[in-house]
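Every protein chain but one is kept in place in this view of the complex.
Read from first to last, the chains carry the letters A and B; within each, the first residue is number 1.
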Amino acid sequence: MKKKLLLQMDCNPHASVFDAVVAHDAGVDVLLQQSGITPDDVRDQIYGLMFTRGGDDLKNSAAFIGGSDVATGEAMLKAATGSFFGNVRVSVMLDSNGCNTTAAAAVAKLCGNDGLKGKKCVVLAGTGPVGKRAAGLMALEGADVVLTSRRMDRVNEACTEVNERFNVTIQGAEVATEEQAAAALDGAYAVLCAGAAGIQLISKDLWANHPTLKRLGDINAVPPLGIEDTKAHFDGETMNDKIVFGALGIGNLKMKVHRECIKRLFASNDKVFDAEEVYAVAKEML
Amino acid sequence: MKKKLLLQMDCNPHASVFDAVVAHDAGVDVLLQQSGITPDDVRDQIYGLMFTRGGDDLKNSAAFIGGSDVATGEAMLKAATGSFFGNVRVSVMLDSNGCNTTAAAAVAKLCGNDGLKGKKCVVLAGTGPVGKRAAGLMALEGADVVLTSRRMDRVNEACTEVNERFNVTIQGAEVATEEQAAAALDGAYAVLCAGAAGIQLISKDLWANHPTLKRLGDINAVPPLGIEDTKAHFDGETMNDKIVFGALGIGNLKMKVHRECIKRLFASNDKVFDAEEVYAVAKEML
Partner (left out) sequence: MKKKLLLQMDCNPHASVFDAVVAHDAGVDVLLQQSGITPDDVRDQIYGLMFTRGGDDLKNSAAFIGGSDVATGEAMLKAATGSFFGNVRVSVMLDSNGCNTTAAAAVAKLCGNDGLKGKKCVVLAGTGPVGKRAAGLMALEGADVVLTSRRMDRVNEACTEVNERFNVTIQGAEVATEEQAAAALDGAYAVLCAGAAGIQLISKDLWANHPTLKRLGDINAVPPLGIEDTKAHFDGETMNDKIVFGALGIGNLKMKVHRECIKRLFASNDKVFDAEEVYAVAKEML
């Protein structure tokens, strides 16, 4: 039985320790941690996996793509899958900056058992990697998605990207003021605060007595939190008849999903874990 | 019992994944993979192996030198062996760009059970690392070796290098045309096509009815292959009464030899695996 070997290709000067620990805790036997990888480097490294083990043993070699820059990670994933020859391939997972596992966990929490089909979902400050993926996953669930940001040009760019990437149709809205936030949330069932650490996006006035909002999520763990007067450790707590998920509550599921995806890389040699596949795992693990 | 620890010193910006997987599959317990190593870096890293384990435990630490640049690898090997103090040393293997294992496997295949003594052997497009090593190993088997290239200055440089390195006398020939190829192969028993990927070196007209050629080898796996109308997976197949070894046939033996050499690094602390030692393993494993 060959050792389970994971190649961690990271675009940062120093590869993520976080991703490395998760990989080992997910049962990887050998981790090859490589830093400063560019999309141009990927093919030769992937060849090193493809051409060293044959037949059924190939499933014991896999690749993980990480690092802070999600666009680079996406280009690396494309380079990796573009290197395969038919069945001579290895399983690969993309989770630059934790974007896929975080977005998947957040949307799975907001989706819950009731689903999002036909419901309005808002992603506040959604132009970052997590926000865009969350918006795409919500849209795939059948939600009517509104992605917001303080700047309309960024909103438009992000919506176009999400619509093309996920083959969906989401809407955008400029939200720079409390009034604009209220307008964006009008009629919404769920909201995800996908903004930067330490920035409040929804005041208690706005959410506590909101007539339609039922589920609220926040990926910001650093006070002030994205949703005023909630706690980062909330994991489905009910406040004012609304169900709230804080960053640590979402983070717990994210960790489980991350480990489970790594495990599944070694089930066969043809897995590709990007947003959709990671999300499917997150829903299973709810 | 100490873990078997292999230090992989690679001159490339990102150390070879191929070499890493082979090392693990050869039974290495711990691989220290270091990239961007220059000959000047080697001594301190080798000291780190020499001065951490004593006596019989020293055989559980070893070094592998790899990377794309064979000349740098050779300088690294020299720096490594030059760092030893008497018995305080570790076993070390050089296989930059797979040059030693590939050349050893190719020559072992062409040699077979009948040997090459007194027979004319031609290495076409032989000025690269594999070609030069193959020419040297054939000469050590007693063959009359002709190394060719399109440019005579490169031929002369390569022959001088081979003659000095292996203490043999090989000949050179310019081969830029079909006529020159025919002349070089006149009276030859074996030929190795050591050229770049995707370049045909021998037409079927030239080899199929050749009066003396008996064994043909090719290290090019990318069509068009080096030998027209053969297959990369040929591993001793007979065509037109000639025995043919394609790049994948040679590659299978190369992989076994590579793994076996890594294993043997840990048998004692005084092994040096360069072309000759790797070739001895290849002949055993035929």
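Details
Operating definition for what follows: a contact is a pair of C-beta atoms (placed from the backbone, for glycine too) under 8 Å apart; a residue touches a chain by one contact, two chains touch by 3 or more.
Here the structure is a predicted model, which is why all the values come from computation and not from measurement.
For chain A, the list of residues touching the undisplayed chain reads 13-22, 24-25, 31, 33, 35, 255. Annotation for chain B: contacts to the undisplayed chain at residues 2-3, 5, 7, 30, 32, 34, 36-37, 41, 44-49, 51-53, 61.
Here is the rule we use: only the chains that are shown with their structure count from here on.
If each chain is reduced to the centroid of its CA atoms, chain A and chain B end up 46 Å from each other.
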